[in-house]
Every structure is written in C-alpha cells, then in structure tokens.
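Here the complex is missing a single protein chain, while all its other protein chains stay put.
Take a look at chain A:
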Amino acid sequence: MIDVFANLWLGLGVSVEPMNLVYCFLGVLIGTLIGVLPGLGPTATVALLLPITFYLPPVGALIMLAGIFYGAQYGGSTTAILVKLPGESSSVMTCLDGNAMARQGRGGVALATAALASLFAGVVTTLVIAVAGPPLAGVALAFGPSEYVALMLVGLIGAVILAHGSVVKAVAMILIGLLLSMVGTDVNSGQMRFTFDIPQLYDGLDFVPLAMGLFGLADIIINLEETEGRGIEPSPIHRLWPSWADFKEAWPAAVRGTALGAFLGILPGGGATLSAFSSYALEKKVARDPAAFGKGAIQGVAGPEAANNAGAQASFIPMLSLGIPSNAVMALMIGAMMIHGITPGPQIMTKQPDLFWGMIASMLVGNVMLVVLNLPLIGIWVRLLRVPYAYLFPAILVFCCIGTYSLRNDVFDVVMMAGFGLFGYVLKKLDCEPAPLLLGFVLGPLLEENLSRAMLLSHGDLTIFVSRPISAGLMAVAAGLLALILLPAFRRQREVAFKE
C-alpha cells in the first residue's frame, strides 16, 4: 500500500511538471473540442490527433493522448446529451435519458451530472489502476502463447456481448476484422497476403484510414441521410446545476456504475461500452420507478456515464501491463508508444517507472482539469453545437482527409479511407456494427502469431489451452461469457435495455 502511494507520488511529480501539465491541459481541451463535434467519437479524435503527438517527448505524448481520450469521451457525452448523437458505442446509453432530459430543458443538469459522475469514476478508477496495475503485470510475466490466445478469445467474445443486435453478425464482423488484419506480408513466411500487388499494402492496412472511414465518413453519410441533408439541431438549455434531489438520486447510481466499469473495463473487449450497458440495465433493475427510464431518469445518465469513464480508464490496465489493446483507442495508444520506441508490456513499469506512473497520475490531474474546464464552458459547447451541420460536416471531412494523409504523406491512405467509409455505410445498412470489426483487426496479428506459436510448442495438441492454469482460467471466463450470450434471459434483458 505504501508502495502504491510512493509510486503515485512519483507519478504526480512527473505529471505536475509544467510542460506535462500543459500537454495534459491541451489534450483535455483539444479532445473535448473535437470530441464534442458530432460524428467524432474518442476513437476518431485520438486517431485524428495522433500525428500531433509524434513531435512530443514520449511521456508528454502519452499524457496528452490520454487527455485527448477522456476529453473526447466527455465531449462525446455532451453531444450525446444535447443532440442524441453518440460519438461512440459507449455513449449510446447516455443518449437515451440524457437527451430526454435535454428535451425537457434539463440539459444543463444532465451535462453536469455526466461531468461529476465521470470525475468520481475517473478518480476512483485511477486509484484502482495504481493498486491493481502492478499485480496484473506480475501475472503477465507468466503469460505464454496459449494464455495470450485464451485472453484474446475472452476479448473477442466480449466484443460480441458489447455489440447489440445479432450475435452472428457481430461474430462475422470480428472475422472480417481478422481478415483485414492479414493484409500485407506474413511475418513468418514472407508470403504476400491480400495485397493485390499494391506496394502500399505490403506493410498491411493502417488502422487510422480504417477507423476514420468506418466511423467518421460513414457517420456523416448516415447523419445526412437521417435528417435529409439538414443535419442535427440542438435543444435549448435552462438550468445548469442539479438540485439537491437530483444529486441524491444520482450518486448511488454513479457509485454502482464506477464499480461495474472498473471491473469490466479491465477485461479486454468489454471496456467502456459493456460497462455502460450493464450499468444502465442495473440501474433500471434497482430503480423504484423503472418506467421513468428513457423519459429522463437522472440515474440513467449518472450510472452509464460513471461506468463508461471508469471502464475507459480501467482499459489502460491490460494495455499498460500486458500490452494488449482492449479497444480501438488503446490500440492507437500502443501505436503511439511504439512510434516513440516504447514496447508496452510488463517491463514498462520497471524500466520506465516515470512514464508509467506519470501517465497514471496524470489521469487524476486530467480528470480534475476536465471538470474544471467543462462545467463553466457548457454554455460554449452548446454554442459550438449551434454551428449548422452544413458548415460542420465539410470541416469534419477536411480534418479526416488531412489527418489520414499526414500519417504517411500518401494519398493512397485517403482513398482507402473513402472506400472504408462506403463500406461502413453498407455495414450500417445491413445492421452490422463496425466496433467488433476494429477489435478483430487490432487483435488479428497477435492472435495468429500466438496461436501458431502455441500449436508449435504443443505439437498441435489443443489441450494445451486447458492444461495450463491461467489459460484454463481464461478459457473458463470465455466459456462463461459465451454462456451469457447464449442465455436467453440475458438477451431479453439486453433488448429491453435498448428498447427503452
């Protein structure tokens, strides 16, 4: 315990260095500014701003990216509440009751509740990371190929749960993601796979054009279609602060949401979305008046908001200590680390304690900054949203294009993004979700490499997955998750949560 505080103290020392404070502030500010734009969720925002951090020192870059991440997450909640446009799947739940509140002129209350619930969840989860990070890294050292395969199966099955709608389609999306991840040169044999003799594909597809196309461009097309070209209009705001009665109703929901988020966020694949969903379902279950949900219940904002923020922060645990991206944003973070020559994984804590603890402590600082920045600025966010969509979406287009181009200074990536945008629209039309696809794309190379390694070591014996304790445990979790998906009661409950 003393160790934890000594480490946090070291981290606080790093994170309050003037330049790091500036990077953290800039990250939170820019993240919120871009995240609040309709159509740009945390994934797109981090992808868009990733190139900017290439020019910073490693610690500063990661602190800024983390700031961008939770800034964008909160900015996305703002958009979800005001215009019922979730920037990412994790804010779907916030949309339901948050927007209902905004329509009743209680948008300010909803925004403040979201901010305070996020702050609470952020601070608590940061402490959880500080305590649970090191032991998890110890476990990670015992991880062989079979354990990694089992862990990735847990993550991929988790991705099926987080997707709503058809389970088979979610599985198919993961498979397409895996297929896309194979594009390029096979590391073992040098065989070119799915490259069509195009030199730009020899190194594989890049994550950014894929994510920007599937999320950014496809969302623009869908928004324009659903509003017949007019775009989205925000509702007016009357009251900013929650009343005492609101507060009394909201805080238990925030506490439960935080607990759920901190727990589920650690699991790869689950992360923010799953915890937000389960928190909403839980709140509805324990509420005295479940009928109020969907009509502006404050618990329906506080719970999922706390859960998605806690889940988002907890997803740093597998990323930092195992080097496993539990979601698309974490994959981008790993990409950023590798560009700076840092290999994420267990050794990071012992070799670069200032980086590890600095980043964790900066989450505390960043969460406080986020609230300080946002509560007074809610009025301005609203005005920013009043930018007519006719001006907004061309601006989003321009930033998507230049952002993608800047990755390799190659227009080929921009063309790929256009293609993926169209593909994303097709997927939406077919009611397939792009989020599991991205997860499959990110985990694909790791899965293939570890699967072939595990099979090589065991001479093709599949029982290796259940004969080693950690791997067997993870396989049991995977089986449990699978049972949860196939359990009809759970599925019914999931549909109810989405319906109301």
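The rule is short, and it goes like this: a contact is a pair of C-beta atoms (placed from the backbone, for glycine too) under 8 Å apart; a residue touches a chain by one contact, two chains touch by 3 or more; residues count from 1.
One rule holds in what follows: contacts and distances are computed from a predicted model.
Q: According to its UniProt record, what is the protein name of the omitted chain, chosen from "Helix-turn-helix transcriptional regulator", "Tripartite tricarboxylate transporter TctB family protein", "Isoquinoline 1-oxidoreductase subunit beta" or "PDGLE domain-containing protein"?
A: According to UniProt, the chain not displayed is called "Tripartite tricarboxylate transporter TctB family protein".
Q: For the chain left off this view, which of A:V131, A:I198, A:V286 or A:A390 is in contact with it?
A: That would be A:A390, which touches the missing chain.
Q: Using the definition of touch stated at the top, determine which of A:D186, A:D203 or A:D289 touches the missing chain.
A: Residue touching the absent chain, from the options given: A:D186.
Q: Tell me where the left-out chain touches chain A, residue by residue.
A: Looking at chain A, the ones touching the missing chain are residues 51-52, 55, 86, 89, 92, 95, 164-166, 168-169, 171-172, 175-176, 178-179, 182, 186, 188-189, 191, 193-194, 217, 220-222, 224-226, 229-231, 389-391, 393-395, 397-398, 400-402, 405-406, 409, 411-412, 414-415, 417-419, 421-422, 425-426, 428-432, 448, 451-452, 455-456, 458-460, 462, 495, 498-499.
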